[in-house]
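With one protein chain held back, the other chains of the complex are shown just where they sit.
A and B are the chain letters, set down in written order, and residue numbers restart from 1 in every chain.
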Amino acid sequence: MNPEDRKTKQLPKVGIYGLTSCAGDQLTIVNCEDQILDIFGSAEISSFLMAKSDNTEGEIDVAIVEGSVSSKGDLEMLEDIRKRSKVLIALGNCACNGGPQAACVAAEDHKERMKQVYGDVKWSLPDPIDAKPLSAYVKVDMQITGCPIDKWEFLRALGRLVKGDGPIPISYPVCVECKYNENECLLFKNEMCLGPITLAGCNSVCINHNIPCFGCRGAVIEANVAGEAEMLVNMKHPQFPDRKNFDYQDVKNRAMMYGGNTMAELLDKAKVKGAKK
Amino acid sequence: MIDNSCIAGDRSNPFLPEMMRIVRRFDLTSDVRFFQVRPTEASRALTLYYKPGTFMMVSNPGVGEAPLSISSTPSRPGLIEFCVRNVGHVTNSLFRMKENDEIGIRGPYGNGFPIETLKGRDLIIVMGGLGAAPLRSLLLYALDNRDDFGEIYLLHGAKNPHEMLFRKEFYDMMERDDLHCMLSVDKDDTGKWPAKVGLVTSLFKEIKHIDPKTTHAAICGPPVMYRFVLQELLKLKIPKHQILMNLERRMKCGVGKCGHCVVREVYTCLDGPVFSYWDVLNMKELIY
Partner (left out) sequence: MRILKLKKKDLKKFLESISSFGELWAPVKKGNRWAFQPTAPDNIDLDAGRTILPLKKFMVPQKFTMFKYNKEGYTPELSNIPSRIVFGAHPCDIAGLNILDKLFTENFPDPYYIERRKKTAIIGLSCLPDEFCFCNETGTDTVEEGFDLFLSETGTDFYLVWIGSSLGDDLMRMAENLFSEDIAFEDIQKFTNWKKERAKKFKVNIDLTGMPSIFELSLNSKIWDKIGERCLACGSCSMVCPTCNCYDVKDTVELRECKGERNRCWDSCTLHEYSLVAGGHNFRANRSDRLRLWYTHKLESFIGAYGKPSCVGCGRCLVTCPVDINAYTLAKTLREEEVFFK
(Lines give C-alpha, C1' and ligand atoms only; values in the text may rest on other atoms or scores of the structure.)
Protein backbone atom coordinates (compact mmCIF):
# COMPACT_ATOMS: atom_id res chain seq x y z
CA MET A 1 0.00 0.00 0.00
CA ASN A 2 1.41 3.37 -0.85
CA PRO A 3 1.31 6.23 1.66
CA GLU A 4 -1.46 8.05 -0.21
CA ASP A 5 -3.70 5.02 0.07
CA ARG A 6 -3.00 4.68 3.74
CA LYS A 7 -4.21 8.18 4.42
CA THR A 8 -7.49 7.62 2.63
CA LYS A 9 -8.11 3.98 3.47
CA GLN A 10 -9.44 3.25 6.90
CA LEU A 11 -7.39 0.65 8.69
CA PRO A 12 -9.18 -1.84 10.93
CA LYS A 13 -9.07 -0.90 14.60
CA VAL A 14 -7.41 -3.49 16.78
CA GLY A 15 -7.08 -3.63 20.57
CA ILE A 16 -4.71 -6.00 22.35
CA TYR A 17 -5.52 -6.71 26.01
CA GLY A 18 -4.31 -8.89 28.85
CA LEU A 19 -6.26 -10.48 31.71
CA THR A 20 -4.66 -12.87 34.20
CA SER A 21 -1.59 -14.45 32.64
CA CYS A 22 2.16 -14.06 32.41
CA ALA A 23 1.68 -11.67 29.46
CA GLY A 24 3.98 -13.90 27.45
CA ASP A 25 1.72 -13.82 24.42
CA GLN A 26 1.67 -10.02 24.26
CA LEU A 27 5.41 -10.17 24.73
CA THR A 28 5.64 -12.51 21.74
CA ILE A 29 3.89 -9.83 19.68
CA VAL A 30 6.23 -7.12 20.93
CA ASN A 31 9.14 -9.42 20.14
CA CYS A 32 8.16 -9.57 16.46
CA GLU A 33 10.93 -7.07 15.85
CA ASP A 34 11.16 -7.48 12.10
CA GLN A 35 7.40 -7.27 11.66
CA ILE A 36 6.36 -4.80 14.35
CA LEU A 37 6.24 -1.90 11.90
CA ASP A 38 4.05 -3.96 9.60
CA ILE A 39 1.76 -4.81 12.50
CA PHE A 40 1.31 -1.16 13.37
CA GLY A 41 1.08 -0.26 9.68
CA SER A 42 -1.54 -2.81 8.76
CA ALA A 43 -4.00 -1.92 11.50
CA GLU A 44 -4.80 0.96 13.78
CA ILE A 45 -3.69 -0.45 17.12
CA SER A 46 -5.95 1.60 19.33
CA SER A 47 -4.99 -0.07 22.57
CA PHE A 48 -1.95 -2.17 23.49
CA LEU A 49 -0.88 -1.34 27.01
CA MET A 50 2.34 -3.32 26.83
CA ALA A 51 3.59 -1.56 23.70
CA LYS A 52 2.24 1.98 23.73
CA SER A 53 0.95 4.75 25.94
CA ASP A 54 -1.71 6.72 24.05
CA ASN A 55 -4.43 4.09 24.29
CA THR A 56 -8.06 4.82 23.49
CA GLU A 57 -10.89 2.56 24.53
CA GLY A 58 -13.72 2.88 22.03
CA GLU A 59 -15.42 0.76 19.41
CA ILE A 60 -12.94 -1.62 17.73
CA ASP A 61 -13.02 -4.12 14.90
CA VAL A 62 -10.82 -6.77 16.42
CA ALA A 63 -10.10 -7.40 20.10
CA ILE A 64 -7.22 -9.72 20.92
CA VAL A 65 -7.38 -10.84 24.54
CA GLU A 66 -4.76 -12.75 26.45
CA GLY A 67 -5.19 -14.41 29.84
CA SER A 68 -7.85 -16.23 31.78
CA VAL A 69 -10.75 -14.72 33.67
CA SER A 70 -9.47 -15.10 37.23
CA SER A 71 -11.17 -12.26 39.05
CA LYS A 72 -14.33 -10.23 38.92
CA GLY A 73 -12.20 -7.38 37.62
CA ASP A 74 -11.09 -9.56 34.69
CA LEU A 75 -14.69 -10.41 33.97
CA GLU A 76 -15.83 -6.79 33.91
CA MET A 77 -12.97 -5.89 31.61
CA LEU A 78 -13.72 -8.79 29.28
CA GLU A 79 -17.43 -8.00 29.08
CA ASP A 80 -16.61 -4.40 28.27
CA ILE A 81 -14.20 -5.43 25.51
CA ARG A 82 -16.72 -7.85 24.05
CA LYS A 83 -19.39 -5.14 23.92
CA ARG A 84 -17.29 -2.80 21.83
CA SER A 85 -15.58 -5.24 19.49
CA LYS A 86 -16.82 -6.91 16.31
CA VAL A 87 -14.46 -9.86 16.49
CA LEU A 88 -12.93 -11.21 19.68
CA ILE A 89 -9.88 -13.42 19.57
CA ALA A 90 -8.63 -15.46 22.49
CA LEU A 91 -4.85 -15.31 22.54
CA GLY A 92 -2.77 -18.00 24.18
CA ASN A 93 -3.59 -21.02 26.28
CA CYS A 94 -4.89 -19.05 29.29
CA ALA A 95 -7.51 -17.29 27.18
CA CYS A 96 -8.38 -20.40 25.16
CA ASN A 97 -8.29 -23.11 27.80
CA GLY A 98 -7.78 -21.40 31.14
CA GLY A 99 -4.06 -22.03 31.43
CA PRO A 100 -2.23 -23.75 34.27
CA GLN A 101 -4.20 -21.64 36.77
CA ALA A 102 -7.28 -23.58 35.71
CA ALA A 103 -5.56 -26.95 35.97
CA CYS A 104 -7.36 -28.20 39.07
CA VAL A 105 -10.60 -26.30 38.83
CA ALA A 106 -12.61 -29.44 39.26
CA ALA A 107 -10.71 -30.69 42.29
CA GLU A 108 -12.16 -28.71 45.17
CA ASP A 109 -14.04 -25.61 46.04
CA HIS A 110 -12.18 -22.47 45.00
CA LYS A 111 -12.31 -20.78 48.44
CA GLU A 112 -10.99 -23.93 50.05
CA ARG A 113 -8.08 -24.07 47.62
CA MET A 114 -7.20 -20.42 48.16
CA LYS A 115 -7.15 -21.00 51.88
CA GLN A 116 -4.88 -24.01 51.57
CA VAL A 117 -2.38 -22.02 49.53
CA TYR A 118 -2.52 -18.56 51.06
CA GLY A 119 -3.97 -19.09 54.51
CA ASP A 120 -6.28 -16.52 56.07
CA VAL A 121 -5.16 -13.33 54.40
CA LYS A 122 -7.03 -10.22 53.51
CA TRP A 123 -7.29 -9.81 49.73
CA SER A 124 -6.07 -6.65 48.09
CA LEU A 125 -6.87 -8.08 44.64
CA PRO A 126 -10.38 -7.55 43.25
CA ASP A 127 -12.37 -10.66 44.12
CA PRO A 128 -10.53 -13.70 42.80
CA ILE A 129 -12.73 -16.35 41.17
CA ASP A 130 -12.08 -19.75 39.64
CA ALA A 131 -9.82 -19.28 36.58
CA LYS A 132 -11.69 -19.97 33.36
CA PRO A 133 -11.16 -19.41 29.64
CA LEU A 134 -12.84 -16.46 27.92
CA SER A 135 -15.37 -18.72 26.25
CA ALA A 136 -16.86 -19.54 29.65
CA TYR A 137 -18.25 -16.01 29.77
CA VAL A 138 -18.41 -14.43 26.31
CA LYS A 139 -18.60 -15.43 22.67
CA VAL A 140 -15.10 -16.05 21.33
CA ASP A 141 -14.84 -15.80 17.55
CA MET A 142 -11.40 -17.28 17.05
CA GLN A 143 -8.61 -18.81 19.04
CA ILE A 144 -4.86 -18.51 18.66
CA THR A 145 -3.58 -20.85 21.30
CA GLY A 146 -0.23 -21.95 22.70
CA CYS A 147 2.02 -21.18 25.62
CA PRO A 148 3.29 -18.93 24.35
CA ILE A 149 1.63 -18.37 20.99
CA ASP A 150 3.56 -19.09 17.83
CA LYS A 151 4.67 -15.79 16.37
CA TRP A 152 4.11 -16.92 12.78
CA GLU A 153 0.65 -18.26 13.46
CA PHE A 154 -0.26 -14.91 14.98
CA LEU A 155 1.16 -12.95 12.05
CA ARG A 156 -0.59 -15.19 9.50
CA ALA A 157 -3.87 -14.79 11.35
CA LEU A 158 -3.47 -11.02 11.66
CA GLY A 159 -2.58 -10.80 7.96
CA ARG A 160 -5.85 -12.43 7.07
CA LEU A 161 -7.87 -10.56 9.68
CA VAL A 162 -6.87 -7.10 8.55
CA LYS A 163 -7.94 -8.02 5.04
CA GLY A 164 -11.30 -9.24 6.28
CA ASP A 165 -10.72 -13.01 6.24
CA GLY A 166 -10.84 -15.26 9.25
CA PRO A 167 -7.67 -17.20 10.09
CA ILE A 168 -7.62 -20.79 8.85
CA PRO A 169 -7.87 -22.89 12.00
CA ILE A 170 -5.45 -25.77 12.43
CA SER A 171 -7.18 -29.11 12.78
CA TYR A 172 -4.37 -31.63 13.09
CA PRO A 173 -2.28 -32.82 16.03
CA VAL A 174 1.35 -32.08 16.94
CA CYS A 175 2.45 -35.49 15.56
CA VAL A 176 2.00 -34.20 12.01
CA GLU A 177 4.46 -31.36 12.50
CA CYS A 178 6.71 -33.61 14.56
CA LYS A 179 6.98 -35.94 11.59
CA TYR A 180 7.61 -32.99 9.26
CA ASN A 181 10.62 -32.35 11.47
CA GLU A 182 11.65 -36.00 11.27
CA ASN A 183 11.83 -36.44 15.02
CA GLU A 184 12.17 -39.78 16.67
CA CYS A 185 8.84 -40.53 18.36
CA LEU A 186 9.19 -39.98 22.11
CA LEU A 187 6.36 -42.40 22.83
CA PHE A 188 8.80 -45.14 21.83
CA LYS A 189 11.37 -43.73 24.23
CA ASN A 190 9.22 -44.09 27.31
CA GLU A 191 8.17 -40.48 27.44
CA MET A 192 4.67 -39.34 28.31
CA CYS A 193 4.06 -37.30 25.17
CA LEU A 194 0.68 -35.69 24.56
CA GLY A 195 1.43 -34.95 20.90
CA PRO A 196 -1.31 -37.18 19.41
CA ILE A 197 -4.12 -35.31 21.19
CA THR A 198 -2.68 -31.79 21.12
CA LEU A 199 -3.42 -29.13 18.54
CA ALA A 200 -0.47 -28.41 16.25
CA GLY A 201 0.85 -25.04 15.18
CA CYS A 202 3.93 -24.95 17.39
CA ASN A 203 6.12 -26.70 14.81
CA SER A 204 6.57 -29.41 17.49
CA VAL A 205 9.13 -27.16 19.15
CA CYS A 206 9.38 -29.14 22.40
CA ILE A 207 9.84 -32.52 20.75
CA ASN A 208 12.46 -31.00 18.44
CA HIS A 209 14.40 -30.51 21.68
CA ASN A 210 13.60 -33.95 23.05
CA ILE A 211 10.99 -32.64 25.47
CA PRO A 212 7.68 -34.55 25.35
CA CYS A 213 4.56 -32.53 24.50
CA PHE A 214 2.75 -30.96 27.48
CA GLY A 215 -0.37 -30.18 25.51
CA CYS A 216 0.02 -26.41 25.91
CA ARG A 217 -2.04 -25.75 22.81
CA GLY A 218 -5.06 -27.61 24.12
CA ALA A 219 -6.86 -30.57 22.62
CA VAL A 220 -7.02 -31.01 18.86
CA ILE A 221 -10.48 -31.35 17.33
CA GLU A 222 -11.84 -34.88 17.96
CA ALA A 223 -8.85 -35.72 20.18
CA ASN A 224 -8.94 -39.39 21.09
CA VAL A 225 -8.17 -38.73 24.74
CA ALA A 226 -9.42 -42.15 25.78
CA GLY A 227 -7.16 -43.83 23.24
CA GLU A 228 -4.14 -41.81 24.34
CA ALA A 229 -4.72 -42.59 28.01
CA GLU A 230 -5.32 -46.27 27.29
CA MET A 231 -2.07 -46.39 25.36
CA LEU A 232 -0.05 -44.64 28.06
CA VAL A 233 -1.55 -46.52 30.99
CA ASN A 234 -2.33 -50.02 29.75
CA MET A 235 -1.21 -50.82 26.25
CA LYS A 236 1.49 -53.39 25.65
CA HIS A 237 2.95 -52.75 22.22
CA PRO A 238 3.69 -56.20 20.78
CA GLN A 239 6.48 -54.88 18.54
CA PHE A 240 8.06 -52.98 21.44
CA PRO A 241 7.56 -55.10 24.56
CA ASP A 242 9.97 -52.94 26.55
CA ARG A 243 7.83 -49.85 26.32
CA LYS A 244 6.76 -48.94 29.82
CA ASN A 245 3.35 -47.83 31.02
CA PHE A 246 2.50 -44.91 33.25
CA ASP A 247 0.37 -44.38 36.29
CA TYR A 248 -3.09 -43.09 35.41
CA GLN A 249 -2.91 -40.21 37.86
CA ASP A 250 0.39 -39.02 36.34
CA VAL A 251 -1.16 -39.04 32.90
CA LYS A 252 -4.18 -37.15 34.19
CA ASN A 253 -2.06 -34.56 35.93
CA ARG A 254 -0.03 -33.95 32.82
CA ALA A 255 -3.09 -33.65 30.60
CA MET A 256 -4.76 -31.27 33.06
CA MET A 257 -1.77 -28.96 33.36
CA TYR A 258 -2.87 -27.09 30.27
CA GLY A 259 -6.10 -28.87 29.44
CA GLY A 260 -7.73 -28.17 32.80
CA ASN A 261 -11.25 -29.23 33.47
CA THR A 262 -12.02 -30.18 29.86
CA MET A 263 -9.28 -32.77 29.86
CA ALA A 264 -10.23 -34.06 33.29
CA GLU A 265 -13.79 -34.66 32.14
CA LEU A 266 -12.70 -36.37 28.92
CA LEU A 267 -10.39 -38.64 30.89
CA ASP A 268 -13.01 -39.52 33.47
CA LYS A 269 -15.47 -40.34 30.72
CA ALA A 270 -12.91 -42.60 29.06
CA LYS A 271 -12.98 -45.03 32.03
CA VAL A 272 -9.41 -46.14 31.49
CA LYS A 273 -8.52 -49.39 33.17
CA GLY A 274 -6.31 -48.66 36.17
CA ALA A 275 -7.95 -45.31 36.92
CA LYS A 276 -8.71 -44.87 40.61
CA LYS A 277 -12.07 -43.52 41.63
CA MET B 1 4.98 -24.99 -27.26
CA ILE B 2 2.24 -26.37 -25.09
CA ASP B 3 -1.09 -25.05 -26.25
CA ASN B 4 -3.09 -23.26 -23.60
CA SER B 5 -5.72 -21.89 -25.89
CA CYS B 6 -8.78 -23.77 -24.69
CA ILE B 7 -8.08 -24.04 -20.95
CA ALA B 8 -7.87 -21.51 -18.17
CA GLY B 9 -4.38 -21.67 -16.71
CA ASP B 10 -1.25 -23.30 -18.02
CA ARG B 11 -0.78 -26.85 -19.25
CA SER B 12 2.89 -26.95 -18.23
CA ASN B 13 1.94 -26.11 -14.65
CA PRO B 14 -1.57 -27.39 -13.98
CA PHE B 15 -1.65 -25.58 -10.63
CA LEU B 16 -1.07 -22.11 -12.08
CA PRO B 17 -4.23 -19.98 -12.05
CA GLU B 18 -4.97 -17.51 -14.80
CA MET B 19 -6.26 -14.13 -13.72
CA MET B 20 -9.78 -13.35 -14.86
CA ARG B 21 -11.91 -10.27 -14.43
CA ILE B 22 -15.29 -10.25 -12.75
CA VAL B 23 -17.64 -8.64 -15.28
CA ARG B 24 -20.92 -8.98 -13.44
CA ARG B 25 -22.16 -10.19 -10.11
CA PHE B 26 -25.52 -10.15 -8.43
CA ASP B 27 -27.37 -12.01 -5.69
CA LEU B 28 -29.42 -15.03 -6.69
CA THR B 29 -30.67 -15.67 -3.15
CA SER B 30 -29.80 -14.36 0.28
CA ASP B 31 -26.61 -16.45 0.42
CA VAL B 32 -25.83 -17.34 -3.18
CA ARG B 33 -24.22 -14.89 -5.53
CA PHE B 34 -23.79 -15.16 -9.28
CA PHE B 35 -20.46 -14.28 -10.89
CA GLN B 36 -19.58 -13.80 -14.54
CA VAL B 37 -15.86 -13.78 -15.31
CA ARG B 38 -13.80 -13.28 -18.43
CA PRO B 39 -10.08 -13.75 -19.15
CA THR B 40 -8.21 -10.48 -18.71
CA GLU B 41 -6.89 -11.01 -22.23
CA ALA B 42 -10.03 -10.48 -24.27
CA SER B 43 -8.73 -12.55 -27.19
CA ARG B 44 -8.73 -15.68 -25.02
CA ALA B 45 -12.36 -15.38 -24.03
CA LEU B 46 -13.82 -17.06 -27.10
CA THR B 47 -11.41 -19.97 -27.21
CA LEU B 48 -12.01 -21.34 -23.72
CA TYR B 49 -13.83 -24.62 -23.90
CA TYR B 50 -15.44 -26.78 -21.26
CA LYS B 51 -18.13 -29.45 -20.99
CA PRO B 52 -21.31 -29.02 -18.97
CA GLY B 53 -20.82 -30.61 -15.55
CA THR B 54 -17.14 -29.76 -15.21
CA PHE B 55 -15.66 -27.44 -12.60
CA MET B 56 -12.92 -24.87 -12.22
CA MET B 57 -10.53 -24.17 -9.36
CA VAL B 58 -11.10 -20.59 -8.30
CA SER B 59 -8.42 -18.67 -6.37
CA ASN B 60 -8.55 -15.44 -4.52
CA PRO B 61 -4.97 -14.29 -3.93
CA GLY B 62 -4.19 -14.43 -0.23
CA VAL B 63 -7.23 -16.43 0.73
CA GLY B 64 -7.06 -19.76 -1.04
CA GLU B 65 -8.56 -21.91 -3.71
CA ALA B 66 -11.85 -23.79 -4.03
CA PRO B 67 -13.58 -25.92 -6.66
CA LEU B 68 -16.67 -24.31 -8.22
CA SER B 69 -19.06 -25.88 -10.73
CA ILE B 70 -19.48 -24.01 -13.98
CA SER B 71 -23.04 -22.71 -14.45
CA SER B 72 -22.69 -21.36 -17.94
CA THR B 73 -22.81 -23.31 -21.15
CA PRO B 74 -20.01 -23.69 -23.70
CA SER B 75 -22.61 -22.99 -26.37
CA ARG B 76 -22.51 -19.35 -25.31
CA PRO B 77 -18.76 -18.70 -25.26
CA GLY B 78 -17.01 -15.64 -23.88
CA LEU B 79 -18.04 -15.68 -20.25
CA ILE B 80 -17.75 -18.23 -17.49
CA GLU B 81 -20.41 -18.19 -14.80
CA PHE B 82 -20.39 -19.48 -11.24
CA CYS B 83 -22.88 -19.62 -8.40
CA VAL B 84 -21.14 -19.07 -5.09
CA ARG B 85 -22.61 -19.87 -1.69
CA ASN B 86 -21.08 -18.00 1.18
CA VAL B 87 -19.82 -20.95 3.23
CA GLY B 88 -16.01 -21.11 3.33
CA HIS B 89 -13.00 -18.84 3.43
CA VAL B 90 -12.67 -18.53 -0.33
CA THR B 91 -16.37 -18.09 -1.02
CA ASN B 92 -16.64 -15.57 1.82
CA SER B 93 -13.89 -13.53 0.27
CA LEU B 94 -15.48 -13.73 -3.18
CA PHE B 95 -18.54 -12.05 -1.70
CA ARG B 96 -16.38 -9.01 -0.96
CA MET B 97 -15.22 -8.74 -4.55
CA LYS B 98 -16.58 -6.20 -6.96
CA GLU B 99 -16.95 -5.90 -10.68
CA ASN B 100 -13.56 -5.50 -12.40
CA ASP B 101 -11.73 -7.20 -9.53
CA GLU B 102 -9.56 -10.10 -10.60
CA ILE B 103 -9.61 -13.71 -9.45
CA GLY B 104 -7.50 -16.71 -10.42
CA ILE B 105 -9.08 -19.50 -12.45
CA ARG B 106 -7.75 -22.81 -13.71
CA GLY B 107 -9.59 -25.63 -15.38
CA PRO B 108 -11.92 -27.04 -16.56
CA TYR B 109 -11.53 -30.28 -14.61
CA GLY B 110 -13.58 -33.41 -14.29
CA ASN B 111 -15.40 -35.64 -16.73
CA GLY B 112 -18.54 -33.54 -17.15
CA PHE B 113 -21.77 -34.91 -18.57
CA PRO B 114 -21.35 -37.42 -21.42
CA ILE B 115 -22.79 -35.07 -24.01
CA GLU B 116 -22.17 -37.41 -26.94
CA THR B 117 -24.03 -40.26 -25.23
CA LEU B 118 -26.90 -37.98 -24.30
CA LYS B 119 -27.50 -36.87 -27.87
CA GLY B 120 -30.80 -38.10 -29.26
CA ARG B 121 -31.99 -39.06 -25.77
CA ASP B 122 -34.75 -37.76 -23.52
CA LEU B 123 -33.50 -35.88 -20.49
CA ILE B 124 -34.87 -35.52 -16.99
CA ILE B 125 -32.95 -32.86 -15.08
CA VAL B 126 -33.64 -32.75 -11.35
CA MET B 127 -32.10 -29.95 -9.32
CA GLY B 128 -32.36 -28.76 -5.75
CA GLY B 129 -30.65 -25.91 -3.95
CA LEU B 130 -27.17 -25.13 -5.22
CA GLY B 131 -27.45 -28.22 -7.44
CA ALA B 132 -28.93 -25.84 -9.99
CA ALA B 133 -25.42 -24.51 -10.64
CA PRO B 134 -23.91 -27.42 -12.61
CA LEU B 135 -27.22 -28.59 -14.08
CA ARG B 136 -28.03 -25.19 -15.51
CA SER B 137 -24.97 -25.68 -17.68
CA LEU B 138 -26.38 -28.94 -19.04
CA LEU B 139 -29.88 -27.51 -19.44
CA LEU B 140 -28.77 -24.43 -21.35
CA TYR B 141 -26.50 -26.56 -23.50
CA ALA B 142 -29.37 -28.87 -24.40
CA LEU B 143 -31.71 -25.96 -25.13
CA ASP B 144 -29.09 -24.29 -27.33
CA ASN B 145 -28.71 -27.54 -29.25
CA ARG B 146 -32.37 -28.37 -29.01
CA ASP B 147 -32.50 -30.57 -32.12
CA ASP B 148 -29.92 -32.94 -30.66
CA PHE B 149 -32.16 -34.01 -27.78
CA GLY B 150 -35.59 -35.58 -27.34
CA GLU B 151 -38.01 -34.51 -24.62
CA ILE B 152 -36.45 -32.41 -21.86
CA TYR B 153 -37.94 -32.30 -18.38
CA LEU B 154 -36.67 -29.83 -15.81
CA LEU B 155 -37.65 -30.46 -12.19
CA HIS B 156 -36.44 -27.80 -9.80
CA GLY B 157 -37.25 -27.79 -6.10
CA ALA B 158 -36.51 -25.13 -3.50
CA LYS B 159 -37.52 -24.50 0.11
CA ASN B 160 -39.36 -21.29 -0.78
CA PRO B 161 -39.51 -18.87 -3.73
CA HIS B 162 -36.66 -16.75 -2.34
CA GLU B 163 -34.33 -19.74 -2.20
CA MET B 164 -34.79 -20.76 -5.83
CA LEU B 165 -31.70 -20.08 -7.90
CA PHE B 166 -32.30 -18.47 -11.30
CA ARG B 167 -36.02 -18.27 -10.63
CA LYS B 168 -36.51 -15.47 -13.14
CA GLU B 169 -34.74 -17.44 -15.84
CA PHE B 170 -36.75 -20.56 -15.07
CA TYR B 171 -40.09 -18.68 -14.91
CA ASP B 172 -39.45 -17.57 -18.46
CA MET B 173 -38.70 -21.14 -19.45
CA MET B 174 -42.17 -22.19 -18.32
CA GLU B 175 -43.42 -20.43 -21.42
CA ARG B 176 -41.36 -22.59 -23.75
CA ASP B 177 -43.15 -25.36 -25.59
CA ASP B 178 -39.99 -27.38 -26.21
CA LEU B 179 -39.30 -27.88 -22.50
CA HIS B 180 -41.33 -29.30 -19.62
CA CYS B 181 -40.27 -26.82 -16.97
CA MET B 182 -41.66 -27.86 -13.58
CA LEU B 183 -40.84 -25.80 -10.54
CA SER B 184 -41.89 -26.41 -6.97
CA VAL B 185 -41.33 -24.90 -3.56
CA ASP B 186 -41.83 -26.70 -0.27
CA LYS B 187 -43.59 -23.67 1.13
CA ASP B 188 -44.83 -20.49 -0.52
CA ASP B 189 -44.43 -17.66 1.96
CA THR B 190 -44.89 -14.96 -0.70
CA GLY B 191 -48.38 -15.89 -1.80
CA LYS B 192 -47.34 -15.06 -5.35
CA TRP B 193 -45.71 -18.31 -6.39
CA PRO B 194 -46.99 -19.19 -9.86
CA ALA B 195 -45.97 -22.83 -9.88
CA LYS B 196 -46.40 -25.87 -7.67
CA VAL B 197 -46.14 -26.07 -3.90
CA GLY B 198 -44.79 -29.39 -2.64
CA LEU B 199 -41.67 -31.52 -2.65
CA VAL B 200 -39.69 -31.89 -5.84
CA THR B 201 -40.66 -35.59 -5.88
CA SER B 202 -44.32 -34.63 -6.34
CA LEU B 203 -43.45 -33.36 -9.82
CA PHE B 204 -42.59 -36.82 -11.08
CA LYS B 205 -46.26 -37.72 -11.64
CA GLU B 206 -46.29 -35.28 -14.51
CA ILE B 207 -43.55 -37.01 -16.44
CA LYS B 208 -45.20 -38.79 -19.36
CA HIS B 209 -44.22 -39.80 -22.86
CA ILE B 210 -40.80 -41.10 -22.00
CA ASP B 211 -39.19 -44.34 -22.98
CA PRO B 212 -37.04 -45.28 -19.99
CA LYS B 213 -34.60 -47.15 -22.20
CA THR B 214 -33.65 -43.98 -24.04
CA THR B 215 -34.00 -41.57 -21.13
CA HIS B 216 -31.13 -40.17 -19.09
CA ALA B 217 -31.60 -38.40 -15.80
CA ALA B 218 -29.23 -35.87 -14.23
CA ILE B 219 -29.52 -35.05 -10.54
CA CYS B 220 -27.75 -32.58 -8.32
CA GLY B 221 -28.81 -31.26 -4.96
CA PRO B 222 -28.36 -31.60 -1.22
CA PRO B 223 -27.61 -35.16 0.01
CA VAL B 224 -31.13 -35.59 1.48
CA MET B 225 -32.65 -35.10 -1.94
CA TYR B 226 -30.90 -38.03 -3.59
CA ARG B 227 -32.62 -40.90 -1.87
CA PHE B 228 -36.15 -39.79 -2.68
CA VAL B 229 -35.44 -38.62 -6.21
CA LEU B 230 -33.64 -41.87 -6.97
CA GLN B 231 -36.68 -43.84 -5.84
CA GLU B 232 -38.87 -41.87 -8.24
CA LEU B 233 -36.46 -42.37 -11.13
CA LEU B 234 -36.29 -46.10 -10.48
CA LYS B 235 -40.11 -46.17 -10.44
CA LEU B 236 -39.96 -44.71 -13.94
CA LYS B 237 -37.74 -47.71 -14.78
CA ILE B 238 -34.77 -45.63 -15.85
CA PRO B 239 -31.69 -47.88 -15.89
CA LYS B 240 -29.23 -47.18 -13.09
CA HIS B 241 -26.35 -46.40 -15.40
CA GLN B 242 -28.47 -43.75 -17.12
CA ILE B 243 -29.06 -41.84 -13.89
CA LEU B 244 -26.24 -39.32 -13.59
CA MET B 245 -25.25 -37.36 -10.51
CA ASN B 246 -22.93 -34.44 -10.07
CA LEU B 247 -21.14 -34.92 -6.74
CA GLU B 248 -19.22 -32.67 -4.40
CA ARG B 249 -15.98 -33.39 -2.52
CA ARG B 250 -13.21 -31.56 -0.77
CA MET B 251 -10.50 -30.83 -3.33
CA LYS B 252 -7.16 -29.11 -3.19
CA CYS B 253 -5.82 -29.70 -6.70
CA GLY B 254 -8.51 -30.75 -9.18
CA VAL B 255 -6.01 -32.89 -11.08
CA GLY B 256 -5.77 -36.15 -9.12
CA LYS B 257 -2.78 -35.34 -6.96
CA CYS B 258 -3.83 -34.08 -3.54
CA GLY B 259 -5.90 -37.14 -2.72
CA HIS B 260 -8.74 -35.42 -0.85
CA CYS B 261 -11.50 -36.44 -3.27
CA VAL B 262 -10.53 -40.10 -3.47
CA VAL B 263 -13.25 -42.70 -3.01
CA ARG B 264 -11.78 -46.19 -3.31
CA GLU B 265 -9.74 -46.12 -6.54
CA VAL B 266 -11.76 -43.24 -7.97
CA TYR B 267 -10.71 -39.61 -8.00
CA THR B 268 -13.82 -37.42 -7.98
CA CYS B 269 -11.85 -34.72 -9.78
CA LEU B 270 -10.67 -36.93 -12.65
CA ASP B 271 -13.25 -39.72 -12.89
CA GLY B 272 -16.09 -37.50 -11.66
CA PRO B 273 -17.73 -35.29 -10.56
CA VAL B 274 -20.41 -36.90 -12.74
CA PHE B 275 -21.13 -40.46 -11.68
CA SER B 276 -23.94 -42.84 -12.56
CA TYR B 277 -26.19 -44.34 -9.91
CA TRP B 278 -24.57 -47.65 -10.75
CA ASP B 279 -21.13 -46.23 -9.81
CA VAL B 280 -22.60 -44.94 -6.59
CA LEU B 281 -24.08 -48.30 -5.66
CA ASN B 282 -20.77 -49.89 -6.44
CA MET B 283 -18.83 -47.54 -4.24
CA LYS B 284 -20.00 -47.05 -0.73
CA GLU B 285 -19.02 -43.58 0.55
CA LEU B 286 -19.61 -41.82 -2.77
CA ILE B 287 -22.69 -39.90 -1.69
CA TYR B 288 -23.12 -40.31 2.01
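The rule is simple: contacts are C-beta pairs under 8 Å (C-beta built on N, C-alpha and C of every residue); 3 or more make two chains touch, one makes a residue touch a chain.
Computed from a prediction, not measured in an experiment: that's the story for all the values here.
Novice: Based on the whole complex, identify which of A:I16, A:I45, A:V65 or A:C175 touches the chain you can't see.
Specialist: Touching the chain that is not displayed is residue A:C175.
Novice: Which residue, A:I39, A:A103 or A:A264, contacts the hidden chain when the whole complex is considered?
Specialist: Only one of A:I39, A:A103 or A:A264 touches the chain omitted from view, namely A:I39.
Novice: From the listed residues B:R24, B:R176 or B:K284, report the one that touches the chain absent from this view.
Specialist: B:K284
Novice: For the chain not shown, which residue from A:C202, A:C216 or A:M231 touches it across the whole complex?
Specialist: If we include the chain that is not displayed, A:M231 is the one touching it.
Novice: Applying the definition given at the start, please give the residues of chain B touching the unseen chain.
Specialist: Residue positions of chain B that touch the missing chain: 12-19, 59, 61-66, 85, 87-88, 90-91, 102, 104, 223, 248-250, 252-253, 255-260, 262, 264-265, 270, 284-285, 288.
Novice: In terms of residues, what is the contact footprint of the unshown chain on chain A?
Specialist: Touching the missing chain: residues 1, 35, 38-39, 41-42, 155-156, 158-160, 162-163, 168, 171-173, 175-176, 178-180, 182-185, 187-189, 195-197, 220-222, 224, 226-228, 230-231, 235, 237-239.
Keep in mind that, in the parts below, only the chains that are shown with their structure count from here on.
Novice: Which of the residues in chain B end up touching chain A in this complex?
Specialist: On the chain B side, the touching residues are 62-64, 89, 92-93, 96.
Novice: Which chain A residues qualify as touching chain B in the complex?
Specialist: Interface residues on chain A, with respect to chain B: 159-160, 163-166, 168.
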